[in-house]
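Just one protein chain is left out here, and the rest sit where they should.
And now, chain A:
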Amino acid sequence: MTALSKSWERAVVPLFILAAWEVFSRSGFLPAALLPAPSVVLHTWGDWIFGFDETSQGNTGRWVADALSSATRVAAGYGIAVVSGVLLGIAIGWWRWVERTVEPTIQMLRPVPPVSWIPLAIIWFGIANKPAIFLVFLGAFFPILMNTIHGVKTADRNLIRAASMMGATEQQLLRHVVFPAALPSIFAGLRIGIGAAWMLTVTAEMVAVKSGLGYVLWDSYYFLRYDLVLAAMASIGLLGYATDALIKVLMSAALHWQHGSTLQSREG
């Protein structure tokens, strides 16, 4: 199959949804303001990005700044979650005493929805970047941690034997055997984590921050600008998709050794 017809395959479902939506909103079944047509949303979105006719009012031309402030929060919270989740996950998976002392607390905190931390986050950090970063961290940390623990625990014991036969110290075992062996599982956690990170930035921005895509979304709701609400939703979806694609690229570079031995390698 050619590359062109493959990308066509990917576009079929979104194009169909857009066309059906356009027809439905133009049919007059619902008042146009309640479900703006894709063409209207696209127009508003364009003004939000490029600022050509101020259809998006105060937001005109401000999209890049809004997207950047959301992305910065995601990057900060996610970055902290990756480093701490992977390190703690390796420690819990490797040393029994760490597992015994730390894991019960973590398993108790894990079912608490990150969103329920919002009141405390606002009291502790005020209305600014910090509560959002804290929430993003909470959302991304647990999936990364759980998957790292799983990856370490399912590492092949025989590989550890082989490495200690070659004189590996405990620290070397962790770095040269356990970490690479856990990497496929860690990447699964990273991909779940990035989704959670975007969800929680937007939630935090609706409540505890006065900038970013989530803030625009909630603010537009107050002003009954559903076209802007939809444009904000589409922006979040697109950015989430792009960051996930970035992680997938990193993953296939880091796990290139799996090519040819897993189902994944069938993908173009």
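Definition applied: a residue touches a chain if its C-beta (ideal position, glycine included) is under 8 Å from a C-beta of that chain, and two chains touch if they have at least 3 such contacts; residues count from 1.
Please note the rule applied: contacts and distances are computed from a predicted model.
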Protein that the absent chain corresponds to, by UniProt name, given "tRNA uridine 5-carboxymethylaminomethyl modification enzyme MnmG", "ABC transporter ATP-binding protein", "Carbon-phosphorus lyase complex subunit PhnI" or "Membrane protein": "ABC transporter ATP-binding protein"
Out of A:81, A:177 or A:251, which is the one that touches the chain we can't see? A:177
Sole touch to the unshown chain from A:162, A:224 or A:245: residue A:162
Touching residues (missing chain, whole complex) on chain A: 156, 158-159, 161-169, 172, 176-177, 180-181, 183, 255, 257-258, 260-261
